[in-house]
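One protein chain is absent from this view; the other protein chains keep their places.
The letters A, B and C name the chains in turn, as written, and every chain counts its residues from 1.
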Amino acid sequence: MTGSIFNIPFLAVAALVGIALYIIMSQRNLIKLVMGITILESAVNLFLVTLGYRGGGVAPIFTNAPEGIMVLPVPQALTLTSIVIGVAVTALMLSMIVLTYRHTGDIDAEKSRQMKG
Amino acid sequence: MDALVIHSPILIIAIPLLAAFLTPLISKASNRARDVLVIAALAFTEFLVIVLAKDIYLTGIHVYTLGASSPIVTIPEQYMVPVRIILEVDAMSIFAGIMSATVCLAGAIYSLSCVREETGKDRFYTLLLLLTVGQLGMEFTGDMFNLFVFLEILSISGAALAAFRTRFADAVEGGFKYMVISSVGALLVLFATGIFYAQYNLLNIAALAQAMQYTMLDKIALTLLVIAFLMKSGGVPLHWWVPDTYTPAPAGVSPMIYSATLACMYALYRICFTLYGVALNAATIGWIVIIAGVLSMFVGVTMALHQSDVKRLMAYHVISQGGYMLLGVGVGLAVLDNPEALATYGREAISGGLFHVINHAFFKGLLLLTGEALFYRLGTRDLNKMGGMARNMKFTCVFFLIGALAISGVPPLNGFASKLMIYEAAYQLNPILTIVAMIVSIITLASFTKVFQSAYTGPALSQYKDVKEVPMSMLIGMGILAGATIFFSLFPSLVVNTIIYPAADALIDQAAYINAVMGGV
Amino acid sequence: MATSVPTLDYWAPLVCLIAFVILIAVTYLFRSRGRKQYKKGTAQTEIFLSGEEPPDTEERHIRAYNIYWGFFQGLKRYYDPTIKAHSGIINDYIIWLIALMSITAVILTIVSLT
Partner (left out) sequence: MSKIVRTIANLLIFPILTFGLYIIMHGHLTPGGGFQGGAVFASGVALLVVAFGSYNIQKRLKEHHLSILESSGALMFIGLAFGGMAIVFFYNFLVGSPIFGRIPPSGPNPGDMWTGGVIPLMNVAVGLKVIAGLSVIVLVMALACSKVKIEE
C-alpha cells in the first residue's frame, strides 16, 4: 500500500491545510476567514477518508455488493459527522457576520472590532 | 435505585439533551412550565451526579457501553478491542462533573429572571441545556471521536449563547471569535483523532493508551491536542479570545462558558495523563504546561489591573487563575516519570491544581454573576461611571466580597487553601514558580480592591439614587455559588480527602483506567 | 491512605473563627478608648481641605482609572507591548496558534531525539 501513488491524497491534505491556515492568518475579510475554516475542515475530512483506503477496495455498501475487499467504513462515518458539524458551524458564523455587518456596517476584522486591550 | 446508578452516566447526559429539545414544545404551553422544566432537568442531573459520585468513591471506575447487550460489556464476544462508544467515569471525571453540574444549575437559576425581557427565550434555554450536555459529555466520554463531537456541541452552543444579545455589537463579535477559535481547535483535535485511527485503528481512549508506542506521528498528534485544548482553556499565548467572549456574554451564561473552559482543561489533563501517561516525555510537556501557567498568571492579572470594564477585568482573572490550575497540574505532570518525586510533591501539586479548579469555578462564577448584576441594574459595565453601590445593592456587595476575598486567597476562604497547596508543591520543584504565584495573588487582591472601591464604596451618586436590589432568582443563583464557596472554605480537609485526592489518584493511575475497559486482558 | 491534607493541618476553621473573634474584641477595645466628645453631623465631621470648598459628590469619588497610575507608569515597558498585542483581531489569534504549535512540535522532536 505504500507506493508513491497512495501518498498523493496525503500531500493534498498537507497543501490544503497550509492554504487554509494561510487564509485564516492573513485575510481580514470575515467571509474569506470563514471560507478558510471551511477549507481546513474539508482538508481534515479528506485526511479522514484517505485513512480508510485499502488497495483495490470497493465502497462499503452491502446491497448488491460485488466480490472483493471493501474500504474501511469507520473513517467515512467520522467524516460524515464532521461534515454535519461543519454545516452548523459555518451557518452560525455566516449569520454572525450578517449581524456584524448590520451593526458596524463593515465586515473587515480590523474595522468592525469593538473590543481592544 | 441501583438501576439508576448503573445507568446514571448516560442519564446525566441524556436528560438535559431531552429537556433541551422539549423546551420549544413546552414553551408553547406556558413560559412558567418551561422554566420549571429547565430547572427540574438540571436539578435532577445534579442529583444524579452526586449519586454517581458517591458510588464511584465506593466501587471505583464506572463503565457504560452504549448499545451493548449490557452496560458492562466493553469488548463484544469475538472481538479483541472495544467497538462501541464507551462512557468511562472515574474519580477525575466525576470531580469535573460535580463542578460543571453545580455551576450550570446556578447559572440557569440566575438567568431565569434576567433573561425575562429578551426575545427568543426558549432558544436560550435550549442552548443553555446543550452547553450543559456538551460539558458533561466531554467529561464522561471514553472515546476520542466522541470527545470531539461533545467539544463541538459545547463550542457551538457557547458561541451562540455568548452572542445571544444580538442588539450589542460586541456580543456578536465575542461570539464570532469564540466560534472561530473553537472550530479551528476542534479541527485540530479531529486531525489528531485521525492520526490515532490511522496508526492503531482504535478510537477508545483506554485502548489507545494501552496500544500507544509514542511514535513520531503520536508526537505530532500530542502537540495538536495540547495546543488545541490549551487554547480552549485560556493558556496565555492563546488566551486572546477569553476577554472578548466573557465581557458581553448574557448574565447566567458567563459562569457556564467558564465551566465549559474548565471542561476543556479537564480534557487537556485527560490527554496528558491518561491517553499518553508515562509514554510521553513528561518533563517537556510538563514544563510547557507550567510555562503556559506562569505566563497566564502574570499576563492575566497585569492586564486585569489595567481594565476599567468590570466584566473584562473578571475575564482576565479567568486567565490568571487558570494559570494557577495549569501550574498545579503541570508540576504533577513534570514529575510523572520519577515516582518518588511524584509521591512527595507531585500528587500534592495535582490535588492543589484540581482543588483550585473547583474552588475557582465557584467563586469566579459568583464574581461574574455580581459583575452582571451591576450591569443589570446600572446599565453600564464601566467602573468609572459607578459609585456607592453598597448602599442600594447590599446582597450583591456581600456576595462580591466573598468572591473577591476567596479569589485573592485571603485565609478564611477556600482560595487560600488551594493556593497554599500549589505554593507548597511548586516550591519543591522550583522556587521561582511560587514567588511568581504569590506576587500574582497580591496583584489579584489589588485589582479587586479597585473594583470594590470604585463600584461599591464612595459617595452615593445622584443618577443611581433609585437603584433597587437584583431580583430574587438572581440572588438565589449567587447564593448557591456563595454557599458552595463557604462550605469549601469551612471544610477544606473534608473536601480534599473525599473529592480531590481520589481525582488526583485517578488521573495518575493510568493502568486502572485501561483495565476498566480492556478487562485486564 | 487519605490522610488529612498535611499542608492544611493547622488550618482548622474553628481556629480561624476564634482568632477572628479575638481580633474583633481587641479592635473594639482600642475604639472604645478614643475621645468621646466629637458629635456626628456637625462641623467637626466635615472634610477639611485647608479652608477650600470640597468638590461635590461626583468629583470627590475616586474613579477606577487613576488608582494604579504609578504601577502602570513603572511597568510602561511591559504594559505598552502587551496592550498592543491584545489587538482583538482574529487573524493575530491564529498567528499565535500556529507559532506556538510549530514551537512545541520542534521542542518535542528535539527532546525525543536526544
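Assorted remarks:
We take it that contacts are C-beta pairs under 8 Å (C-beta built on N, C-alpha and C of every residue); 3 or more make two chains touch, one makes a residue touch a chain.
What you see is a predicted model, and the numbers here were worked out from it, not measured in a lab.
Although it is left out of the displayed model, the omitted chain contacts the following shown chains in the full complex: A, B.
Contact with the chain not shown here comes from a single listed residue; of A:Ile31, A:Ile69 or A:Val98, that residue is A:Val98. Interface note: of B:Leu18, B:Ala198, B:Val278 or B:Ala512, the residue touching the hidden chain in the full complex is B:Leu18.
When you scan A:Ala14, A:Ile31 or A:Ala65 for touch with the missing chain, the hit is A:Ala65. Across the interface with the omitted chain, chain A contributes residues 59, 61-67, 80, 84, 87, 91, 94-95, 98, 101-102. Although one chain is not displayed, chain B still touches it through residues 7, 10, 14, 17-18, 21-22, 24-25, 28, 64-71.
Quick note on the criterion: only the chains that are shown with their structure count from here on.
If you average the CA atoms of chain A and of chain C, the two centres end up 45 Å from each other. Chain geometry summary: the mean Cα position of chain B and that of chain C are 23 Å apart. For chain B, the set of residues that touch two or more other chains comprises 176, 180, 184, 243-244, 303, 306. Multi-chain contact residues of chain A (touching two or more other chains): 24, 30, 33, 113-115, 117. Within the complex formed with chain B, the residues of chain A that make contact are 24, 30, 33, 37, 40-41, 44, 47-48, 51, 74-75, 78, 81-82, 85, 88-89, 92-93, 96-97, 99-100, 103-104, 112-115, 117. Within the complex formed with chain A, the chain C residues making contact are 83, 86-91, 94-95, 98.
Contacts from chain C toward chain B in the complex involve residues 2-5, 7-8, 11, 13, 16, 20, 57-58, 60-65, 67-68, 71-72, 75, 78-79, 82-83, 86, 88, 90, 92-94, 96-97, 99-101, 104-105, 107-109, 111-112.
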